[in-house]
Each structure stands twice: as structure tokens, then as C-alpha cells.
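Every protein chain except one is present and positioned as in the full complex.
Up next, subunit A:
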Amino acid sequence: MTMFLWICVGILSFSLVGFLYRLMKGPSTPDRVIALDSIGVGLITLVGLFSILFDSPFFLEVILLLAIIAYIGTVAFSKFTEKGVIIENDRDTHK
């Protein structure tokens, strides 16, 4: 079982390396944003696997926290690429 979990950790680390390649090489900004979001999901799965490996339930809050932060970060980045402003003052009078 432990061997299986370590194999999963290895595969996930390889996928994180792939996401990092896309993050460095990505020709456009949305490629990099999606790569960052996927790195967040990969980190969530890694934390889950390590919480099984260390036999401790205390990492489970980190998973939800990472998911929330990755979501908010991705929304902020995509709003910036779409509108050029992250938080508007007044949506109705904004052009």
C-alpha cells in the first residue's frame, strides 16, 4: 500500500513537472494561468496523498484552503486578462 502511494506521488510529481514546463514555455498568458491552476490541483492531490502516508488528518484543512485560494487566484487572473481591472468601482457606470 505504501509502495502504491509512493508510485502515485512519483506520477503526480512528473505531472507537476509538465505543468511547470507549460508555465515557463506557455506562449500566452492564459496558458500560464491554466498551468498555475493545474499546479494548485496537483498540490491538493499531493497533500492528500501525504496525509495518507503520514497517517494524520490535520492536513485535510490545507486541501480545502488550497482549493479556495487557487479558485480565487484564477478568477482574479482571468478577470485581469479580460478587463484589465481586477476590482471595479461601479459596474453599472463602467463603460
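The rule is simple: contacts are C-beta pairs under 8 Å (C-beta built on N, C-alpha and C of every residue); 3 or more make two chains touch, one makes a residue touch a chain; residues count from 1.
Heads up, the rule we're going with is that contacts and distances are computed from a predicted model.
J.: The hidden chain: which UniProt name fits, "3-methyl-2-oxobutanoate dehydrogenase (2-methylpropanoyl-transferring)", "Electron transfer flavoprotein subunit alpha", "Type I-C CRISPR-associated protein Cas7/Csd2" or "Na(+)/H(+) antiporter subunit B"?
T.: Matching the unshown chain against "3-methyl-2-oxobutanoate dehydrogenase (2-methylpropanoyl-transferring)", "Electron transfer flavoprotein subunit alpha", "Type I-C CRISPR-associated protein Cas7/Csd2" or "Na(+)/H(+) antiporter subunit B" yields "Na(+)/H(+) antiporter subunit B".
J.: Kindly note down the residues of subunit A that lie in touch with the hidden chain.
T.: 58, 61, 64-65, 68-69, 71-72, 75-76, 79, 82-83, 86-91, 94
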